[in-house]
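Some notes on the structure that comes next.
For this depiction, one protein chain was excluded, whereas all remaining protein chains were kept in their positions.
Our next item is chain A:
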Amino acid sequence: MPADIAAIWVYLAREPLSALTFTLLAWLAAVRLHRLAHYHPLANPVLIAVLILAAGLMAAGIDYRAYFQGAQFVHFLLGPATVALAIPLHRQWHGLRSAMVPAVLSILLGGMLAAALGVGIAAALGSPAEIVASLGPRSVTTPVAMGIAERLGGLPSLTAVVVLCSGAVGAVLGPMAMDWAGIRDWRARGLAIGTAAHGIGTARALSVNMQAGVFSGLAMGLNAVLTALWLPFLWSLLRSLG
């Protein structure tokens, strides 16, 4: 490699500029593909962007930590975005209050069930402890799930992948499963998809039925808060018993 090209490569690999730029470019390409696929849930833009960037890193032999040095500026915004979930919750508060008791009960029990099922299945199949811990916050929206996983002794990046996959499965196969189970109340469908499949499920619910979308958004926000509250406590309790 000629000296000046090598110098440019060293510059690009070291500065956050290229990691940041490629993250945004991959995202824009993924959003376009999603639109071309007529918003099919399988063409989920998060999954596509991750695949593009992961393939790029491996092909170019770039260390993930070097990439994250630049991409962390995007990653940082997950915190403020989590705080911002308060705004849709506040907006919808009025329409939701009347159904609040059944909604909160379903979200709390459903969230516990979602966590227990994931953890239970993985533990029954003899997975290592950090894998099981990474599955605990599986049904919670990613920024919160990663925070919880860290506290449970899981791997936050594995949790991110597991959460995204759970959301995609819920958004793609969930509606069929609910048809089969005879769940026809749009509010109940929204609560279920938001509890089990967080933001990816909510995006899908919003595109099908407004009422389902609003309840799904509530379920996603509330499940994030509730799980962040009960899961770490219950986890340390179970750990101290077992």
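Just so it is clear, contacts are C-beta pairs under 8 Å (C-beta built on N, C-alpha and C of every residue); 3 or more make two chains touch, one makes a residue touch a chain; residues count from 1.
Methods note: contacts and distances are computed from a predicted model.
As stated in its UniProt record, the chain not included in the shown complex is "CidA/LrgA family protein", which appears among "2-oxoacid:ferredoxin oxidoreductase subunit beta", "Glycine cleavage system H protein", "CidA/LrgA family protein" or "ABC transporter permease subunit". Set against the missing chain, the residues A:Leu77, A:Met210 or A:Leu238 yield one that touches it, A:Leu77.
Touch with the hidden chain on the side of chain A covers residues 23-24, 26-27, 45-47, 49-50, 53-54, 57-58, 64, 67-68, 71-72, 74-75, 77-91, 93-94, 98-99, 101-103, 105-107, 109-110, 113-114, 117-119, 121-122, 125-128, 131, 135, 138-139, 142-144, 146-148, 151, 155-158, 160-162, 164-166, 169-170, 173-174, 177-178, 180-185, 187-189, 191-193, 195-197, 199, 221, 224-225, 228-229, 232-233, 236.
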